[in-house]
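Let me give you the structure first, and then I'll get to my questions.
Every protein chain except one is present and positioned as in the full complex.
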Amino acid sequence: MNFDPRFSGRKFTSVGTRPIRPDGVDKVTGRARYGADFNMAGQLVGRILRSPHAHARIIKIDTSKAEKLAGVKAVITAADLPDLTNGDAAMYDVLDNCMARTKALYDGHAVAAVAAIDARTARQALKLIEVEYELLPHVTDVDEAAKHKAPLINDAIFTEGLEEKPVKPSNVTKRSQFGHGDVHQGFGQADFIVERSFKTEQTHQGYIEPHACVANFSSDGTADLWVCTQGHFVYRQHCAQLLGMEASKLRVTSSEIGGGFGGKTHVWAEPVALALSRKAGRPVKLVMTRDEVFRASGPTSATSIDVKIGARKDGTITAAEATLRYSCGPYAGSWAEIGAMTAFACYKLDNVKTVGYEVLVNRPKTAAYRAPSAPMAAFAVESAVDELAKMIGMDPVDFRIKNAAQEGTRSSYGPVYGPIGIGPTLEAVKSHPHMKAPLGENQGRGMACGFWFNFGGQTCTDLNIGMDGSVSLAVGTVDVGGSRASLSLVAAEELGIAYEHVKAVVADTSSLGYNDMTDGSRGTFSSSMATISAARNAIKILRERAAQMWDIAVDDVVWEMGHAVAKGEKHGNLGKLSLKEIAVESGKTGGPIAGHSELVADGAGVSFATHICDIEVDPETGATRVIRYTVVQDAGKAVHPTYVEGQYQGGAAQGIGWALNEEYIYGKDGRLQNPGFLDYRIPVCSDLPMIDTQILEIPNPNHPYGVRGVGETSIVPPLAAIANAVSNAAGVRMTHIPMSPPRILAAIEAEREWSK
Amino acid sequence: MRYIRPLSMEDAVGQLAGSSGTAAILAGGSDLLVRMKGGFIEPDLIVDIKAIDGLSEITETGDGFSIGAAVPCAVLGESAALKKAWPGVVEAAKLIGSKQVQGRCTITGNLCNASPAADSVPALVAAGARASIVGPAGRRTIPVQGVPTGPGKTSLAKGEIIEAILLDKRAPRSGDAYLRFIPRTEMDIAVVSAGVNLTLDEHGVVKSARVALGAVAATVLLVEEAAQVLIGSRLDEATLERLAKVCAGACRPIDDKRGTVEFRRKVAGVLAKRAATTAYARAGGK
Amino acid sequence: MAGVAVSTTINGDSVEFLCQPDETLLDVLRDRLGLTGAKEGCGTGDCGACSVILDDRLVCSCLVLGAETEGRRVETIEGMAHGDTLHPLQQKFLEHAALQCGICTPGFLIAAKDLLAKNPDPTEEEIRFGLAGNLCRCTGYDKIVRAVQDAAIVMKGA
Partner (left out) sequence: MVEVTLWGSLGALAGGNSKVEIEAKDIRELFRKLAEQYPGLEPWIDKGIAVAIDGTIYRDTWSKELPQGAEIFLLPRLAGG
């Protein structure tokens, strides 16, 4: 690879400005087309029958009555999908989650599906499908599920990662461990030790757009899929594999996406829609209801975490330890592992040990949710850190500054850090006016830090220069929050032309090489790297064409500020050729001018944030109000600062919802009690104050412009920041998220009782 | 399934009475359409009552107010006279749902949906509101608390329609207030709620009182004992504490996704206290 | 089940359609009339993504039957701009980046239009409570509120 991704410290013209996004007008006029906004001639309506039981063996499914109903064109069960029982275990799980094969593993698990001429007929058909279940004991709580006596969800699972292979199956699918040093010795050196247990409840990404797709399977074995997804190339691979077809025969077009936050990184109903279309021989549109989204897409883990941190009188942390149990739904996952890696990542620690346990439960399969697993671990750790600071008598910010990781620190998950932003975010918070603002009665202030890795990964872009000098940029990372604007800025910057002359689109899977998903905060990081590379390739061609036009050697042509410039005394009279002037002549100088790039974007810089918030607590009711909120985060380089702020604010708002009110509530029967926006309470406009942001720019050495991912880290600190604020306001340490009014009031009452 | 829009009460009652299968009355639809969407009800007949003469109006008479069954809650807030006389009822009605729902939902629908957590009902019960009911057997008027008989159940007979909610003319030195507890600032169903309606004598002493609690039992509770605590008082601190205690004791709540028994008990008392204080101030008490 | 014939006015144009008695206005707009600007986020009136204005009242079109619109006026996001001139709210939403994924945007714009029609000079608190029926999961509402504040200033000056 000739491309040099190293940070160059250049001065920017376009990058860092705030133009209007290219997809903006369509989105404010209602013309933008999302998953459910696409239709095809002859299209059928697909609907899925879901298990009402948390855990049940499927004895028999009789679809005959449904098949006979007029207007029903296809009915499928797992029997219509490939049997991967002896195949790839991971893909078996993906398919089993799309359509249960032997057991229904949670309330909402798909067991059959129909395609019919309209929604009414499809609904009626579902009622005519007879499923005979044998009910099995279920378990939905992460701690209960980890016990020896818990009902077994999968008796073929034996805990991985233990020194000795266990003899009995378990709901604990994996143990993972990270750390260095000797925590036992470290705690021996501590003057103060905080040890606490914490719980967090399961939350959902809560994207406003339900999953939606239109599948069109043709009798020649090819298929088209229109779908809202964070990764159409990944959906293509999974769907093709699950349906037993070649990937190139399946063309996936990503619609505009109405929010994903990790929830649209997995296939849910798309393989089912394709299977229905294949069987019916007609296009099938399948749109989940909100109820289905909550019951049967992928929420995040519920957790139970024990933390122990020790420090000397001078405020130096001597040892830190955590045990983290994360629910992963009924299929094995790696969620606790990530929690264990991120838990202490903000700190410089000589002795640290984290152990994670993945726990199966009869709940929907856990999916990624914005910096998955990190917020819960941060909640536990940052709560304990605050308490420890208080015990020592140190200011919580100073205590964190003293122990913050820096360049050269060995991270708690292993590698040594390069240049990082935790120290600078803490210093910025220390001097932020928010920290000095007065607090009213029943108000408390809290702050907390957060860490996220950020990803790079496989990326491919095409940059085409039209004969009028305008540029089309085709990228393969789905735009979830304005990345087409950012990538257009990057193309404009590198080519040296105006932003207005670049138009970025997200290409479908048949028009561009493979791209990893828009996840791990990688969209702008990776695609900007690939865009820079593509632009540099195009510039190479532009220089060649200019050389041809001037009839000089290409080595004498350089590219400066959007122009070819002839260098050397003998070319002194040649002037400059603009990109447009070269493009106009391209038909005669060798044809179209384009730059292509395919690369693995490595070196995504890790990201840190520190948040401050003020909360008011009503001591008589436990009601909370967020008074003020400030986000400080390192962006590396903010390509489009407005959208960077948007990521900071959005992540903070989601974290606030998680901290205060959002939770999956299961009944004793194992059924989800609140599968709707009425009782799954995401923050509304009047719940929040303005969310102030401060962007720090500590360049990522592994990106030409210094860019780091920015999307996820902002959801990591809020749980802890709010818990610290509530604890300060109410005078009692909160250890259970969400801190709903009944939990806060109960804690206040218990404290009153105790202090009597 | 049929959708009809009768122009007269007689026609509506006749259609309902003569219908076979499930019939549903549609005014604002903010409960009915949600239940239809969820598959909880599949009506064979939908009777849209919004075109019936007079049902979309608030009338002020010598006896008080008559609020037509199809009047959206947003309109209650736009009636200055009603707001002045019964601010507690209006604030309760204005708490139902979002702006979007406000333009559609009605207090009659809120009453007939028979949810123990309905926002307008405790305020209406505290206000001593009555429901004017028209049916095949003619017209009858009953106190609103006689309408819901349990969650989702009403005392209305087949063919009966509530045509209006009636509120009395206000006695001097009267005030009412309604408060509910929700975890967010908007868009939630009441976890617990309290409506208080007071009339004072010339000396600022409570002469009559009604206290109603929502979401703490199968139907809204009219707590007679709480009213007795208030009567004869000037709402001093001790009275308010007693009120809170009595209200907490009167609750028969459940644990559910919205709150716990302990929480509802405790907060019912707190809200009753706060609502009483507001009602007292509105009545001119100091 | 017999279809209901409905004559109504949508964005100023007379429209006639046939719908089922239990079909919502949202389904009519999206599936029968091709007006997909109003979105279904929940179908239960909890998210506001399907907001439209019905005879000067803001409603969730998922909580209105298509049959109910007989003889009435419906305004949707598709009618908000005049030709190629955006409504000030639309322009300000773009300038402030008041949208990320954009799925809630049509609902917010309609709700904000209704809000400013009834209260041309709202406080921040009035804006926040006025828009509480519209859920946004991307922005944290900050930039939405600022866009509405800014649009209110522009519209007062107009």
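The chains carry the letters A, B and C, assigned in the order they are written, with residues numbered from 1 in each.
What we mean here is this: a contact is a pair of C-beta atoms (placed from the backbone, for glycine too) under 8 Å apart; a residue touches a chain by one contact, two chains touch by 3 or more.
The model shown is predicted, which means the values in this text are computed figures rather than measured ones.
In the full assembly, the chain not pictured is in contact with A, by the touch criterion defined above. Interface note: of A:Thr77, A:Thr318 or A:Ser334, the residue touching the hidden chain in the full complex is A:Ser334. Considering the whole complex, the residue from A:Tyr106, A:Phe178 or A:Phe217 that touches the absent chain is A:Phe178. Annotation: of A:Thr265, A:Thr509 or A:Thr735, A:Thr265 touches the absent chain (contact as defined above).
Hidden from this view is one chain, which touches chain A at 90, 160-163, 174-179, 205, 261-263, 265, 334, 337-338, 341, 355, 368-372, 413-418, 453-458, 519-522, 600, 602-604, 702, 711-712.
Following the convention adopted for this analysis, only the chains that are shown with their structure count from here on.
Common partners of chain A and chain B, by the touch rule above, are C.
Centre to centre, using the average C-alpha position, chain A and chain B are separated by 44 Å. Chain B and chain C, compared by their mean Cα positions, are separated by 29 Å. For chain A, the set of residues touching two or more other chains reads 677-678, 683-684, 686. Multi-chain contact residues of chain C, defined as those touching 2 or more other chains: 20, 43-44, 46, 129, 131-134. Residue ranges on chain A touching chain C, taken from their complex, read 18, 20-21, 23-25, 27-34, 36-37, 120, 205-210, 256-261, 287, 289-290, 480-482, 642-643, 645-646, 649-650, 652-654, 676-678, 682-686, 688, 690-691. Chain B makes touch with chain C in their complex at residues 1-3, 5, 26, 28-30, 33-34, 36-38, 43, 46, 48, 50, 72, 74, 97-101, 103-104, 185-187. By the touch criterion given at the top, residues 1-2, 4, 20-22, 24, 43-46, 48, 51, 54, 57-60, 62-65, 67-68, 70, 111, 114-115, 129-134 of chain C touch chain B in their complex.
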